[in-house]
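Moving on to chain A:
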Amino acid sequence: MVFNIFSRPSQQNQPAVSFTPLPGSFPEDNDNTEQPEQETILNAGVPRILKMCLYIPLTLLYYLLNILLTSVEVFKPIGKIFHFYTRKDNHFSDDLGNQFVNVIDVLSSSADTNEQSGYTFDTLYNVENGMLSKNMIKGGYTDILRRCSSDGKFAIISFFNPILYDPFEYVRKILTSNEFVECVTKYNCVVWFCDVTTPQGLQTANSLKIRQFPFLGALGPQRNNKMKLLARVEGQLFDYDFSHFEAKLASYYSVLVEIRRQRQYQEMQRLLREQQDSRYQESLERDQERDRVIEESQLKKKWLAWRKSVLVPEPSGDGCRVSIRLENERIIRRFDASLTIEEIYAYVALYRAGLLSDTSSENDITQEKPNYEYQYDFQLYSPVPRTRLEPTTVIKEERTIYPSGTIVVEFE
Partner candidate 1 sequence: VTSQYEFIQLETLKSQLKYEYEVFRELSYDQNFRNITGLKLAYHDSKENPNLNATYPLPHKDYSSWKPNENYMMLPQDIIDKVQDNIWNRKQTLFPPNITSNLYGKINLTDNNKYTKIKMPIANFFDPPESFQDEKPADGEHYLAVDERGDAGNHGELHNVSWSYGIVDVSIQHLDSVENSLSLSPASISTGESQLGEDDSHWKILHLNVNFYNREETEKHSLSTKGIYDIWTGRILIMSQSAKFHSLFAFPHYLANTEKEFNQVKRLIEKYWNATNYAESLTMANLQHLSDEANTKCEYFGFLQLEPWDQFTPDQIRMIDEELKWPLGRPINRSNLPPIRLHNALLYSPDCGLSLELEDVHGPRYELQVRTIRIHLLLGVLLFLGQIYLLLCQMNFTNTPSSVNKISYWCLFMMNLVDGCLAMLYFLASPLLQELYLPLCISAFACFILASVFEIRYMISVYASQVNEQGVGILTLLRGGSEANTVVNRVIPDEASISSSLYGRFFFTLIVSIFILLSSLIWPKEIRTIFEYSVLVVLNSYWVPQICRNAVKGSDPRRRRQNGYQSLQNGDTNCIPLLWSFIIGTSVLRLIPIVYVFTYPSNVFRHDIDVRFAVLLSLWMLFQLLILYSQDLLGSRWFLPQHVIPDGYHYHRPVPQSILMEYGSQNNCFVCPICMVDVPVYVEETEETHKIDAQSYMITPCSHIFHTECLENWMSYKLQCPVCRAPLPPL
Partner candidate 2 sequence: MPSTNSVGVEIPTGLVQFPITKILMICCVGVALTASLFNMKYLFLLQYDPFIVEYGQYWRYFTFQLGSLNESDVAIMTLIWYQFRSLERLFGSRKYLNIVILSWAYTTVVIFLISNLLNKLLPGIWWDQYTNGPLPVILCLTHFYKQYTPRLYEFNIIINQPFLLHSNTIVWKLTDQFFIHGLLFLAMVNQGATGLVIGLISWICAILMDNGLLPGTDSFQLAPFKDSWNRSSSTLNRPSAVMTNDMTSEDLNEEEAEEPQDEPQRTLGVQFLDTFRR
């Protein structure tokens, strides 16, 4: 059985050798035929030995690996028992928005107030009515970065780690302190919280190379619209006063202002360009409109001419006799009952265009139908029971005007 496994691949390439040449293919010139013969004799000996001595260990290895794999496959179900870790993960899959809200709820549950300022976390950061709620953005880390780099704002990130001895230390000491609130309002920073035990939290912590929790970091946009970590406070606080953090922000503020100016400048440039574009666009449309109208009117004329040539002359006898009331005059005409009401529409249109009378264009023989679908700019109604006359219905079926009736032309 082993041989056939190995021989299978080798068989595949065997037929190629004894492959009967296609008709009309170039006859193999005889020189490369001898040459392979010599080769086969030469290489028959060496690789055969090589094949033989390599053959056995490789097969053994192959078997071993296979047995190993199948054994692991057998034990796979045992892995299931660890699933209760993954169970915990599924409910994290919901979107980053309400992960943010979960963190806010957990943090506000701490309910310990800062001594000096008297704020509690909830009063400040409650999603609906917190003082700083407008500074907060519900979303993931990437949204924060995108928003801040575009608006040129500082982003203050705080990592919450539930399993520390005192997880709410930063809430008590910094987040609800006066200086912090002032700083946020003064620099109009975006504030964002994140829980480390969530996948996104862990990934962000790793990318910011955080080595201790809890963590408070300030990110500022750079010229190449990336965000740079300006200041960081990590691990337990001893006698830390927030002014250092603020000093770093202040020192970077000039750059921030400059970046904002640059952003506004870019924004302005963009707006300018947009306006130019839009103006250019309008002018473009206008003259497109114009030549479209011109073109359309010619088309119309051609169509009407065509339509006139196709117009069915007034039947002598039994047709349907119709009186058409225009704004200030009445026309009485007979129409062949078997035609559609569209014939009446065409007639009225031609009449209004005054083409009916002139017969000059009679002689252009076959006017092919311009591929233009004419829109009648008026509607035909029958007054007594007021119904709209559909061009597509056949005159015969329209009870209100067959065998005779009156039609009112109404312009939209």
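FYI, a contact is a pair of C-beta atoms (placed from the backbone, for glycine too) under 8 Å apart; a residue touches a chain by one contact, two chains touch by 3 or more; residues count from 1.
On how the list was made: all candidates are chains of the complex that A comes from, given by their letters.
Note that this is a predicted model, so its numbers are computed, not measured.
Candidate 2 is the one, among 1 or 2, that touches chain A in this complex.
Taken in their complex, chain A has these residues touching candidate 2: 5, 66-67, 69-70, 72-73, 82, 85-86, 88-89, 92, 142, 145, 161, 163-165, 196-199, 201-203, 205-213, 219, 222, 226-241, 243-244, 247-248, 251-252.
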